[in-house]
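A quick write-up on the structure given underneath.
Note that one protein chain of the assembly has been removed; the remaining protein chains are unaltered in position.
Let's turn to subunit A:
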């Protein structure tokens, strides 16, 4: 019984917070836009019972998904979002791994403080932190003023409203999500394994490659997912730091929803986005499982 409850709880969670909202979005994506409250049709007529439900089903169609495939805007936006998310994940990993490694190597009594420092930015609103980047990166911003003052540059750098600013914003915002899982993996690492590797003739560098990296693989993967997934649908950072030329699917979704008042197409964009995210994750897990079975 206890075991049942243990398994049951996460499933209820998944059902209530993922599956039900997803089905609602899916339902809207199959509807047609209308000038009404809510702005789409059909709506289920509960009063007519089973017949009402059947009528409702018969009015659903895949028109909106066909529409998505006809305008290249959507594919360009998906691809550009994938590129931005992938590159930011890589950059976050490159910055985050050394930090996590340094934290794991630090003396025991320092670690809680270091951990605290990583989490500390979360105590300030995310929006305020992105706004302060606007103050730093602007043409008259702190960074340009400092560089001009030191004489490194003679003309202000144009970073604000470019893709570079978006990358800086995403890497900065999601860095803790990369550091924490990697740190958790590295902290558990048994240092005697490294000693053994060195005893067997490994240099420190190759021991790092052959022992530390593979053993922290799970942390790297978890961190990468935690950064990649939210970065893909990111809306706030590109709209505040990016220029109008930075095309991302979050922005397209916003336009469909707000400017076109087309909830059905907006929902279709969201459903496709979810598929783009879920398919690689499922494939990846299959792969993992096979590898585990092969090990045994």
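Here, a contact is a pair of C-beta atoms (placed from the backbone, for glycine too) under 8 Å apart; a residue touches a chain by one contact, two chains touch by 3 or more; residues count from 1.
Keep in mind that, in the parts below, contacts and distances are computed from a predicted model.
Chain not shown in the complex: UniProt lists it as "Putrescine-binding periplasmic protein", one of "Putrescine-binding periplasmic protein", "Glucose-6-phosphate 1-dehydrogenase", "Carbon-phosphorus lyase complex subunit PhnI" or "Cytochrome c oxidase subunit 1". Check A:76, A:188 or A:217 against the missing chain and you find that the one touching it is A:76. Listed here are the subunit A residues that touch the chain not shown: 33, 35-39, 71-73, 76-77, 140, 161, 243-247, 252, 255, 257-262.
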